[in-house]
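Quick one: the structure is below, and I'll ask about it shortly.
Removed: one protein chain of the complex. Kept in place: all other protein chains.
This part shows subunit A:
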Amino acid sequence: MTFRPPLLLLAAAFALATACTPGGGGGGGGGDDKTFDFWSFSAINQKLTVDAYQAKHPDIQIKLTEVGTSTETAQSLTTALAGGKVPDLVLIQGDNLPQFVEQPQNFVDLRTLGADDIKGDYLDWVWKQSVAKGGEVLGVPTDVGGMAVAYRTDLFAAAGLPTDRESVSALWPTWDAFIETGKRYKQATGKAFTDNAATSVFYQAVNQVSEKYYSEDRKLVYADNPQVKAAFDLGIKAATAGITAGQSSFESAWSAGMAQGQYAAVSAPSWMLNSIRSTAPDTKGKWDIATIPGGSGNWGGSYLAIPKRAKNPQAAWNYIKEMQSPQGQLEHFTRVGALPSTPSVYQDAGLVDAKDPFFTDAPTGKIYTDSLLGLKPFYIGPDSAAIGQEFLNAITNVEQSGGNPDTAWDDAVRNIKTAIGE
């Protein structure tokens, strides 16, 4: 009988009420500059980097909180900015960044701490995504998401397919060839070739475009952009070809399938390698990495930002400067495999010669930096994440719920219009 729904908004009401209180958490009064709070998302092993920093600076205390997925971290950050206790340092995933760049008043303009001095170290198009309209710099890029395909050598061999990475890469110069390979695999084994069409095909292909959901001048073009439509059609084609296991990425059944060897090939942006490693530790040595069909592209990457009301922005900035320097990113790469956003290390032996034993000693540094060559950067806008999610849902609907593939595109566009209110 109680009146529940508005009670859900109670939390929000309170957060907002405290937001209006002047001086709430601000001012930096009393905070010593030896400790700071750091919010990261889980499963990307920021702890290793934090530990490395603390080993070098034993007097600094970092309180690392792994909030959850990248989306959950962004949600928690929004709530905190609206009136809660903010961290001193926060990791924001690339797709979530634009909504914060639209509201720069919530963050420290990193130029005031010296961002202009280090700007030249980073890939220009990656850096630009964290620059607000007024020129404020909100974040420093930590990594980029070069793309590739991870495949199971043992399963490929069982299906009579080649297993060495050059021959496998040669199997799929295009996405159509990738789907054809999937059909060959399915014919030989009767089993699914890849985990799903939405992320392993559509999300990979749609991140290889030169213009995505927004045009260069920041207008919405997702509905009329032939490049997006082509990627979507590839996703639908893969979904209807019967080559997928229909397991949505990162769900528990997806993880179980990964561990049980149900997928012969999965999309592998550089940050995914860590996910495969932790999801299916027993499959070590059974994987290898081939190039992505259709050439270069970027999917993902993250930024470190400092909220305006941070108690200790200087300590957070010191951390950024040291750990996100070209040398720092190179070391991070050797620790967890995230691809540096600093091109000066792309020729470094530490990166070029790096081999990943989990993936049959694949030269991950070389494969992923090659996938960034010739990349044409596209603008990511405030609604990019929501638009991508609706496209993904439409493909999943065809793949898993028997949705009509012929109307999927129109349905997706209509849903996006409702979702973003345009």
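The criterion applied here is as follows: a residue touches a chain if its C-beta (ideal position, glycine included) is under 8 Å from a C-beta of that chain, and two chains touch if they have at least 3 such contacts; residues count from 1.
The criterion applied here is as follows: contacts and distances are computed from a predicted model.
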Absent chain [UniProt protein name; select from "BatA domain-containing protein", "Cellobiose transport system permease protein", "Carbohydrate ABC transporter membrane protein 2 (CUT1 family)" or "AAA family ATPase"]: "Cellobiose transport system permease protein"
Contact partner of the left-out chain, one of A:70, A:106 or A:364: A:106
Candidate in contact with the missing chain, chosen from A:35, A:65 or A:78: A:78
For subunit A, the residues touching the chain missing from this view: 1, 3-10, 12-16, 75, 78-79, 81-82, 100, 102-103, 106, 246, 248-254, 256-257, 386, 392-394, 396-397, 400-403, 418-419, 421
